[in-house]
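Excluded from the complex is one protein chain; the other protein chains are retained at their positions.
For chain A:
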Amino acid sequence: MAGNPTVFLLMVSGQIESAEFPEFDDIYCRYCWVYGQDWVITSGLEDGITQVTKKSQDDRKLFVWNFPLEVTFKSTNPHGWPQLVVSAYGQDAFGRDVVRGYSSVHIPITPGQHTRTLPMFVPESTSKLQKFVSWFLGRRPEYVDPKVVAQGEGREVTRVRSQGKVRVSFNVVTKDMKKLGYDTTPTDAGASTQPAATGIIPGAS
């Protein structure tokens, strides 16, 4: 229809499936998208908060959220490809919200179904004194803005401890990337000549 597209679309549907935090209980998750200047969300939510879940009472000790992610982005340039930033929170003995982990991951660039396991980490105090003060006051260090975990700059000053993981699944669809000259999958030509060269007929078995 449209002759020469100038933008491409990236549609993502997926879910924040589950998490493992062996030592904790009652955890909920916040998510948001971080993306470059050329990117715009055309439909879907910018951020969200899951329900609070308790872990399963079996060996798996799994926290299941089954929380939907549905978003469509529009862009002219793949640079600044959107990232999902996830932060998990729990409650301490006094009922205060405590962060249990941050993590980030790029949306997979190739169309199709993908699963990602995000390692979760919390920032740590850098000095012994701060460590003591934060233990005494019961206030753990946390990021003012969770979006810093999606940035490459300024990470060298942070010390973290990783604990637990979160599983996220993505279904990715792109539109007009090929028309704009972008290749995100290996060319079929090479793949289809290979079986012939080895004498295997595709789909013979």
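Rule of thumb we're sticking to: a residue touches a chain if its C-beta (ideal position, glycine included) is under 8 Å from a C-beta of that chain, and two chains touch if they have at least 3 such contacts; residues count from 1.
As a convention for this text, contacts and distances are computed from a predicted model.
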Any idea which of "Large ribosomal subunit protein bL17m", "Centromere protein I", "B9 domain-containing protein 2" or "Exosome complex component RRP43" UniProt assigns to the chain that's been left out? "B9 domain-containing protein 2"
Given A:Thr72, A:Ser134 or A:Thr158, the residue that touches the chain left out of view is A:Thr158
So which of A:His114, A:Arg140 or A:Lys175 would be touching the chain we can't see? A:His114
Interface with the unshown chain - residue positions in chain A: 22, 36, 77-81, 83, 103-106, 108-110, 114, 118-119, 121, 124, 126, 149-153, 155-156, 158-163, 177, 180-187, 189-190
